[in-house]
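One protein chain omitted, others in place.
Take a look at chain A:
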Amino acid sequence: MESIYEAGPVDRDDARSQLELLAADRAVSSSRAAAPWWLIALHGLSVAGFVFSFGLGRWEAAGFAISALVFVGLGMIRPWITRTRAEPWSTSTRAVRPGVLQFVSAVAIIAVGALLFKQLDAEWVLWPTAILACGTTVWFGLQMERALALDVAEGV
């Protein structure tokens, strides 16, 4: 087995040094793949903005639309910021779990908060709802970025 490869286009030392180079590049790639913390924080704030839209009366729909557009827009500008197309949902299998938890928990918090707001007609309800929804989005968002970086670091 050994003699075949020693006589081939790459000897063992060359092959080992090339694999080591790839391993070193993985660390660089993983730091490039993750989005900066402030982008995740802005995602959280757009979710908080969505929650506060419940208290905008006749401007409620505009508030929902604007905060949803900001949320989607932040996702769309991600490649401009990281300068790669790596992102948690499509690049990382590890990121799916925190991603699903982020979605489910944020929807549940917003649903309960909106229900309480309508039932009690108390604007203060929106504050804890917004803080919880924003915190959940940021927390799981950071988990997703860590999962992405880990998957990239352990890739080919």
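Methods note: contacts are C-beta pairs under 8 Å (C-beta built on N, C-alpha and C of every residue); 3 or more make two chains touch, one makes a residue touch a chain; residues count from 1.
Please note the rule applied: contacts and distances are computed from a predicted model.
I notice the complex is incomplete. Of the names "3-oxoacyl-[acyl-carrier-protein] synthase II", "FAD-binding protein", "Aliphatic sulfonates transport permease protein SsuC" or "ArsR family transcriptional regulator", which is the UniProt protein name for the chain that's not shown?
Matching the unshown chain against "3-oxoacyl-[acyl-carrier-protein] synthase II", "FAD-binding protein", "Aliphatic sulfonates transport permease protein SsuC" or "ArsR family transcriptional regulator" yields "ArsR family transcriptional regulator".
Of the residues A:Pro36, A:Gly73, A:Pro128 or A:Gly155, I need the one that contacts the missing chain.
Hidden-chain contact among the options goes to A:Gly155.
Pick out the residues on chain A that sit against the missing chain.
With respect to the unshown chain, the touching residues of chain A are 5, 8-12, 15-16, 18-19, 21-22, 25-26, 28-30, 32-33, 79-80, 83-86, 90-91, 152, 155-156.
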